[in-house]
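Following: one structure in structure tokens, then a few remarks.
Removed: one protein chain of the complex. Kept in place: all other protein chains.
Right after this comes chain A.
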Amino acid sequence: MIEVARLTKRYGRKLAVDDVGFTVRPGRVTGFLGPNGAGKSTTLRLLLGLDHPDGGTALIGGRRYRDLRHPLRTVGALLDGAGPVPERRGVDHLAWIAQSNRIPRRRVREVLDLVGLTGAAGQRVKGYSLGMGQRLGIAAALLGDPEVLVLDEPVNGLDPDGIRWVRDLLREYAASGRTVLLSSHLMAETAGTADDAIVIAGGRIVAHGSLDDISAGHESLESAFFALTGDRRGLGGRGGRGGRGEW
């Protein structure tokens, strides 16, 4: 369970996240939607203890991320701009992560197999394609077999087979009673994967509920999204992809 309440973050005079609150329930995939610069990445950084909020709380299983006893066994995260040193081999990147949280070495081979990178495990990351890098990031998130998954644009760069695999993985994860928060700007992908959605625009939550509730009265999730975010797009602060208000 993820519980965010009255979360606020300023960068200088810019209010990046403004009184944000939502709950992500276990057993469901929750999409976290918003235009670039809406506050998605900032919210995720605050949730994962990578930044300090100016106000409010972000709890995972009732605790702040920084207070988790086993962070990587509790939360698996894939974040934009959080990756390996390019000169390191993929397997070594996963090895140090596993060591840091007392995750057995055999788990490295398991997740490499899981994401289809066994054959490229010994390659240096700088030789990976965008999709392979994304798979390595997903492998790192899965290392601790965590209770909670927080994934920021996990299908970026993946081929159709990889996209379907991610979708199935997230569905399976949620079906086993675990919590999945999926940040994305791909409406069709989110509509095909998520049970619930949180829509953020201009640093504020503009909708939160089941996909059916959010889409009610609109042709699709996409049209609902445009209707909800139309006059707030790009008003937020330091978005992960530059906050340019672009799609």
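The rule is short, and it goes like this: contacts are C-beta pairs under 8 Å (C-beta built on N, C-alpha and C of every residue); 3 or more make two chains touch, one makes a residue touch a chain; residues count from 1.
One rule holds in what follows: contacts and distances are computed from a predicted model.
J.: What is the missing chain called in its UniProt entry, if the choices are "ABC-2 family transporter protein", "L-lactate dehydrogenase complex protein LldF", "Lactose transport system permease protein LacF" or "Heme exporter protein B"?
T.: Matching "ABC-2 family transporter protein", "L-lactate dehydrogenase complex protein LldF", "Lactose transport system permease protein LacF" or "Heme exporter protein B" to the record, the invisible chain is "ABC-2 family transporter protein".
J.: So which of A:Phe32, A:Tyr65 or A:Phe225 would be touching the chain we can't see?
T.: A:Tyr65
J.: Which of A:Val4, A:Leu33 or A:Leu48 sits in contact with the chain that's absent?
T.: A:Leu48
J.: Quick one: which of A:Asp54, A:Glu110, A:Asp195 or A:Glu222 touches the chain that's been left out?
T.: In the complete complex, the chain left out is touched by residue A:Glu110.
J.: Tell me which residue among A:Asp92, A:Asp195 or A:Glu222 touches the hidden chain in the full complex.
T.: Answer from the full complex: A:Asp92 touches the omitted chain.
J.: Over the whole complex, note the residues of chain A touching the chain we left out.
T.: 48-50, 52, 65-66, 68-73, 75, 77, 79, 81-89, 92, 95-97, 99-104, 107, 110-111, 113-116, 125, 135, 140, 142-145, 161-162, 165, 169, 172-173
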